[in-house]
Each structure stands twice: as C-alpha cells, then as structure tokens.
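Notes follow once the structure below has been shown.
All protein chains but one are shown at their positions in the complex.
Chains here go by letter, A, B and C, matching the order in which they are written, and residues are numbered from 1 within each.
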Amino acid sequence: MQPVATTFFFYMLSGLAILGGVLVITRKNAVHSALALILSLLALAGLYLMLYAPFVAGVQIILYAGGIMVLFLFVIMLVNLERSQKEEQFNQQWIAGLLAAAALGALFIAIYVKGQKLFPQRILQMPEESNTQQVAVLLYGNYMFSFEIASLLLLVAIIGAVVMAKKRI
Amino acid sequence: MTDQTTTDPRRYLSHLELGEPDKTFLDTNELVINMGPQHPATHGVLRVILKLDGEKVLGTECVIGYLHRGVEKIAEHRTYTMFNPYVDRMDYVAAVSNGLGYCEAVEKLLNVQAPPRANYIRVILAELNRLASHMLWLGTHALDIGAITPLFYTFRDREEVLKIFEKYCGARLTTHAFRIGGCLYETYDGFEDDVKKFHKFVTPKIDEYEELLTTNRIWVERTKGVGSISAKDCIALGVTGPVLRASGVKWDLRKAQPYAAYSEFDFEIPTCENGDTYDRYLVRMQEMRQSLRIIEQAVGKIPDGPIMAKVPKVMKPPVGEIYHSIEAPKGELGYFIVSDGSTQPYRVRVRPPSFVNLQALDLMVRGQLVADVIAVIGTLDIVLGEVDR
Amino acid sequence: MPDEPKSPSPTPDPKQTPAAGSAAASTPEKHSAPAKPAGPAALPWDSPMVSRLKQRYGSGVEASSYLGQNYMVVDSSVVAELLRVLRDEERFDYCVDVTAAHYLEREKQFDVVWILYSFALNERIRVKTMIADGESVDSVVSIWPAANWLEREVYDMFGIRFEGHPDLKRILLPDGWKGYPLRKDYGIIQQDQEWVQINLGIESGQ
Partner (left out) sequence: MLASMFDGIKAYLFSGKSTPGQADSIPASLFWALVYILLIFLGLSIAVIAMNWLERKILAHMQVRLGPMRVGPHGLLQPIADALKLLIKEDITPAAADKWVFWLAPLMVVITAFTVFIVVPFGPAHAVTDMNIGILFMLGVSSLSVLGIVMAGWASNSHYPLMGALRSSAQMVSYEIAMGLAVVSAVLMTSLNDKGTGTLSMIGIVQAQAAQHVWFVFKFFPLGLIAFFIFAVAMVAETNRAPFDLPEAESELTAGFHTEYSGFRWSLFFLAEYSAMIAVSSIAVTLWLGGWLRPFTDWLSGDTWDMVFALIPGLSLLFLAGMCFYSTTRMPKHPSFRIQTAGLAGFGVVLAAAGVLLFVPPVRAWVQDIFWFSAKVAVFMYLYIWYRGTFPRYRFDQLMKVGWKILLPIGIGVLVLTAIAGVFF
C-alpha cells in the first residue's frame, strides 16, 4: 500500500506548519498569534493523516484545535490586552536569536548527513486495518496502568481549578 | 447644565449604598450599564440603570419622564368634560378603566349617581378592558421570556375585544367610552349577543394559553422564584393590583370598596402565596376568568332605563375636594380632584398604579440575574404612559 | 380580611347651608359665577381615633368629612409625628398617595396632602397640612417607603422640599430643568427656554 499522497501534500502541510509557527512569534496581536497556532496544529493533524494515524489526527483536531485553543482565545479575550499591543517588542536581541537558529539548523543537517544508519532504511509498512483498533488495544491493554495514572493527574487539576474558582461562586 | 443623557450613569446609583463586587483578576471593571430607554423589553421608554457584579444585579435606578406630557397641568386649563379624553391617553392599554375612574370621581364631586343601566354597561366594558389588558400583558411578557407563540394567540383574541369597543364607541384603544353622569351611547343592538359570542369564544382560549405555558418546564424555571416580593414589602411600597394579590393579600377595590355595579356580581379574588413571577402569572390568568364570569352575569341582567343622569351642561361642582379610586387592571387608579366652584378643576391629581408598582422593581431585582430584570419588568405590567403621565 | 365595607354613601345633606368656607379652599370670589347654592358642606368628623388624636395634639388637628370622605387638617409642625402615630397605632399601613395643591393668594400657599388607607379597617383618610412657599416638610419615606417617588414627584412639580428624603431630585422632568410646572404662576405654554435650547438645540419659540 503505497503512501497516501504525493510529496506535494507533505511539503504543503509542513510549510503551513512552519508558517504558522513563525506567525505565532512575529504577530503583535495575541489573537492573531493564537489563530496562527491553530493553523499549524491543523497542518500537523494533516501530517498525522498522511502517516495513517487517523485516530491521532482526530484527537489532535478535537483536543488541540477544538479544545485547548478555544480556552486560549477565551483567556486572551477576557483579559483585554490593549496596553500590551501598544508596546514595542522590547528585547532587541533578534540577532542573537538568528544566530541560535542558524546553529540549531546546522546541527540538524549534520545529524541527517552523518547519521545515515540512525534512520531506518525501508519505509515503514503501514498496517492494513485502520490502526485505531490497535491503538485502543495497546492503550487499554498493556498501558492500562499508566493511562489511569494520567487520568488521575487530570482529575487533580480539575479539582484544583474548581477550588480556585470556589471563592467566586 | 447636566442632563440624563450626559451624566455618568454611576452618579445615579451613588445614593444607593450598593455592595462592591468582589474583585478577581478576571474582572476588568464592575459594570454599570444602561438598559433602555430604547430597549425591546422595556414596555415603552423606561431607562433602567443596572449595577452588575458579573451577571448578578447589585442595584437598579429607574430614570423615567421620557413620556411626560403634563396631563395634570393641562387639566387645570380644561373643563371637566373636555379633560375626559386626556384620561384615556395615560394608561392607553386600559383606557376604559381610566375613563371610568375619572367620570366616577367627578360624579362623586357633583354628588350625582349614574343610573343602574349605565353602571352595568360600565362594568361590562371595564371587565372587557381588563381582559384585553391582561391579554396584552401575557403576550408581551411571554415574548420577553422567549416564548413567541402566545403573543399571536393573545393578540388574536384581544382583537375581538377591540372590535366590541369599536362597535360601541367608535374607537379601539383610547375609547372615551363614558361621560360624566353615565354613558353617552346607548348599546348598539346586538351588543349583548356580541358579548355572549365573545364570552363563548374566549373561555377555551384562556385554557389554551395555560396549556402552552403553565406546565411548560422552561417557563416554570424562568419564572418560579424570580422577582419575589413579600406581602409586607408590597404594602409598604404601596404596590397594588395583581402584584399585591400574588403576594397573598386578598384585597381588590371591587370587593373592598365596590363602585359602579360591582356589588351586584359574585366573583372571587384570586391570590397566591409566595409572590414570584409565576404566581403573578397565575393570578392574572385567574383574574381573566373572573372577569369573564362578571361579564357573563352582567350581560345576563342589564336593567333597562336611562343611561345618563341629570347633569348640567356646564358643570360647576361645588367647592371641595374628593379622592376616588377604582381597581384598574394594573392596580389602584385614584383621582384626587380639587374644585373651586368654577367650570375647570382647580387641581387634578392622578394616582397611577404603574408608577408606584415600578418602585418595587429595585427591591424585586436585587440579587437576581440580568435576564430576570426583563422578566420582572414584564411581570410588573407597567405602561409608561401612566408612569410618566 | 377586610370586613364589610362601611358604605361611603354621601352624607344626605338636603339642607342648603351657606357655603361654609371649608378650611380647604377659601376661594377667591372673582371667577366663580354668582354664588349658586353651595353643595354639601364639610361636616365635623369625630370618631374614637379623632378624639384620641385631638386629645394628644389639641389645636393642631381639625377633622372634618366632606361627601363622606374624612380628612384632617393638621398643623405643619405636628404633622410628621401624627403620620407616624397613624401608621403605628391606627394601622394606616398603606400610603396611597402624597400630593400637593398650590393656592397663590393664600399666605400659606401650599397644601400637602397624604392619602392613607388601612387594610384592617378598610378605611381611607386624607391628612392635609398647609405650608408657605420655601418651607419644607418632613419626609415620610421612613414610615411608608411608597412615598419615595411620590415625594420626588411633588418636589419636581411644586418645589416643596422634603427633609430626610434619601434622594430628593427631579423624577419626571430632566435634571437641569428650572421652574416647577404645577405651580399656578407657571404658565401652561411656558417652557424652560434655556434647557431646551442647550439640550435640544432648538429655538423654542412657542
């Protein structure tokens, strides 16, 4: 089963993700950067789809783009930020930033060129059946215990939120 | 030269010692907002200034006077009969009751009794008017809370009442139906069967409204426990009419101090206990049924005889002053007339039920939510023509 | 709850007593036609309540009844206390109305009228006091909260100040309005030119 889409889709989606990322940091308006973040998250979901992980793509859309980003926008809108929009970006060290980015880029290229044996040769054989079943079996089978611990952690976070807001109700 | 529009709404609320909303990092500023005067849910030009803590109402202040036409000043420059049509323009939804109150007050001043036939006609028209006023209240009140359909049902039935008025006295809303000393027009032939036909037509319709709203879960949830006021507060604030009866006080001027021919009919006064919006709704629905009962009895035994007492063409009531009040659909509508023996009244003071009932809005709304303010204004059944005079 | 209403039939008063100038309005002769037989006169009204009040306030209280409606003319100094007594002891728990009338030619120009009703007795009385222009009256908002807006309206229309009112300012007319419309010396077509010009921006030539 050859991969689902041509390389065109791959470059388009990753280009979108990078564009989103860049916009997030350069935009002065907080809402614009939040929307750019959503753009890159959706592009990521597209990439997951290309890798035959529909379940993860679906979860990515629901949780990240649909859930967390909505709450981001909630907070941004409730706390009005007129003041912060007026201020110039005070840290002027964008030169240092560029240098660090360039160094990191060089490092990645070096790894890619040198460490050929690190990367698997043959292309991964994608599972025939949609792998949602496998994910479910793994998640609730072998990793049942860690799954429960994670949900416990979330429960604690929710209770914390309720207690913090309790004062107001 | 400050004025309502320019002054900062906060200054209005300064005299009420209202609690400060507790500051949290999310609260940008506590909210003082204007509701009205052009707001779909304030019945006419009423402006309510609300101090909010988030969604909860801390306190309110009503700014009224937008519809003030100086009726009482005009009265001092008109003769008694000329002032009669002005009275209909105050509570334009229940114009017949206004006319009835004024005519009876002047008759008391002239020490004249309207003939029984005139009294019967007056009772029938006043009760029809009460029905029409309650129907209009129900339609707009349900619309404010979100139920669109009752509005169309109630206006279709109210149309029948207005047809009878039009046939009798030529006007639908500001009817000027009565004259001082009785009624000017003899009932048109077919008046009795029109009223009987109307009675048969409307009785099942009221059950139709009840069917739609009384057991409607969302309606009950939106009205039960909203804007409740105790009997003691009602009496202290001078609130009268269905609002008072819904708080448990069994008091109705038609029974307490009967006027026109009310002492000759038997009807009950519906009351409820805990005085919230739902009870006021129930009380008014019952009142509609009682009005139908009165109309039925009255139409059955209209006496014959003259319809106009012997009243001089140019009325010069003796020097003196009297206060006469009737049970208008909204509450006790009173007229305090001072006469100095000339043809024009020296002073006419109108005691409007809506004006006094509106005072209770602040008490009923504190602690409630913004959405309830609109429900409470609806349940008080105020008409701004009467509030501002 | 209210017992059978006392029938307020007007007092049968066939005999034509000369117009006993009832204390309420000593009308100027000039615009009433030749004195036609005056109607019913104000009869003295005495009841246990009145006697109690008279005994407590003596000269300050003068009770009479006109066309079956009882009213008391009370001296302005003692009226506040009397109203409180009426509410607390005589159970007049419902303040129907607070209003005023302006008599230009009298030396004490204003009549301030309280109309009270008692649910227990199913009875309505009026309490009246006479004050000169510029004098003020004690507010009864502490006795009946209903009087809050009623007094504001009397202030708005007549300019009578009520001492102790929580927020005495105009209720129907705009705040910056000058003049008190319901006074007899305030012409019917007269408007507060200045306010109209400033706020509505029209030359309010009548």
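Please note the rule applied: a contact is a pair of C-beta atoms (placed from the backbone, for glycine too) under 8 Å apart; a residue touches a chain by one contact, two chains touch by 3 or more.
Worth saying up front: this structure is predicted, and the values here are computed from it rather than measured.
Among the displayed chains, contact with the absent chain in the complete complex occurs for A, B.
Residue in contact with the omitted chain (choice from B:Glu186, B:Glu221 or B:Glu268): B:Glu221.
From the options B:Phe152, B:Tyr188 or B:Phe201, the residue with contact to the chain not on display is B:Phe152.
The chain not shown here touches subunit B at positions 33, 35, 40-41, 55, 142-149, 151-153, 156, 212-213, 216, 218-219, 221-222, 369-372, 374.
Although one chain is not shown, part of subunit A still touches it, namely residues 1, 4-5, 29, 31-32, 35, 38, 49, 52, 54-55, 57-59, 61-62, 65-67, 69-70, 73-74, 77-78, 128-130, 132-133.
Everything that follows uses one rule, which is that only the chains that are shown with their structure count from here on.
The set of subunit B residues touching two or more other chains is empty.
For subunit A, the set of residues touching two or more other chains is empty.
Against subunit B, the residues of subunit C that register as touching in their complex are 1-2, 5, 8, 10, 19, 22, 24-25, 27, 31-33, 36, 38-40, 42, 66-67, 69, 93-97, 99, 101-102, 113, 115, 119, 122, 124, 126, 144-150, 157, 166-167, 170-176, 181-182, 184, 186, 188, 194-195, 198-199.
Subunit B contributes residues 1-5, 7, 15-16, 64-65, 68, 70, 72-74, 76-77, 108-111, 235-239, 249-251, 255-258, 316-323, 325, 332, 334, 336, 338, 340-342, 346-347, 349, 351, 355-356, 358-359, 388-389 to its touches with subunit C in the complex.
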